[in-house]
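Down below is the structure, laid out as structure tokens.
For this view, one protein chain was removed and the others were kept in their places.
Up next, chain A:
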């Protein structure tokens, strides 16, 4: 097949594929809270009991319980991670409410919900008229921290064994409630309601009736969490109203698209044929970058968009270095085909060195940074990788296809005047 036809075919197919997939790529890209509205809070956890320590276990359990609470509070896709030894980062998007005020209220409700320490209660139904568990008999803090564990009874069924701080309290409660149920509540949610079998005088209780080991483990976790409640205080918060977030997204996208169009025009005017090829490769680059985001499950934030635009800048630079070099080679009197070969080869080193230095800076940001800094770094690194794939090799391949077709041999197509060419 003719090389020119091949090239045209590639262009047509590429645009068809990109055109077909871009809408779904854009729709599936995760937007950061700064672009869609929501709240990000960095909590610092402190033990409620004086002199207590924040253990890794307590922290992860607190994070898990926050996630449950957020889900129950109607927040869509809460993202909760632990950071360092005593921090929890929480991100929640606002997606309920018609007006800005309603959304604000929904947000406030969730924030209130989050800050309450996990409260574990043991309740009985004694004296309750409607048969509910209304009388609080014991609190999570009555139990020894981290003492809940799994044992197996004589029939090899998993049971949860817990230990109290004050033997007499458990003895009194259990003696009074023999034959009745003692319900375990976490955050007002019923976890289990075993029947008290005997008076417990040795300070330990065994909760049976757990179906599986996993079930028993989760009950033990609940009790341990309740026995070691952490108090959370907000150290850093960012709340963005949904309207403001959307406005930021629109403004920045507009700026990005405008910048891209101007850059493409500049490239075509200045570099002619290599410029056109560069534009084609740049469009593929942007498409590929969106795809990489989606595969990584990365979240696009405002600084991420800034890094994206800079990524385009870096990609343009690769094209410029290569196009300039090809021009130089043409001026030195080489044929177009050998100018391409020499130009591509000679510019490769400079391009790779430049990319690696930027990659070093991005990697440092990634490992050092948190929050916005991290998302900026991720986009920058992804764009460098996408760039090496699409803007270092691809322009060379396309250009050589066109040149070999024999129709693009005029130096003016490369922005070189005949008078500038030296005799070899």
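Operating definition for what follows: a residue touches a chain if its C-beta (ideal position, glycine included) is under 8 Å from a C-beta of that chain, and two chains touch if they have at least 3 such contacts; residues count from 1.
Here, contacts and distances are computed from a predicted model.
Match the chain absent from this complex view to the correct UniProt protein name in "Sigma-70 family RNA polymerase sigma factor", "Carbon monoxide dehydrogenase", "Protein-export membrane protein SecF" or "Cbb3-type cytochrome c oxidase subunit".
Matching the unshown chain against "Sigma-70 family RNA polymerase sigma factor", "Carbon monoxide dehydrogenase", "Protein-export membrane protein SecF" or "Cbb3-type cytochrome c oxidase subunit" yields "Protein-export membrane protein SecF".
Where the complex has a chain not shown, which of A:67, A:100, A:172 or A:215 is the residue touching it?
Final answer for the missing-chain contact: A:100.
Write down which of A:252, A:299 or A:387 is the residue touching the left-out chain.
A:252
Determine which one of A:56, A:176, A:213 or A:235 touches the chain that has been left out.
Residue touching the chain left out of view: A:235.
Going by the touch rule given at the top, which residues of chain A touch the chain that is not shown?
34, 37, 42, 99-101, 104, 108, 111, 115, 234-245, 247-249, 251-252, 254-256, 258-260, 262-263, 266-267, 270, 302-303, 305-307, 309-310, 312-314, 316-317, 320-321, 324, 328, 345-346, 349-350, 353-354, 356-358, 360-365, 368-373, 376, 380
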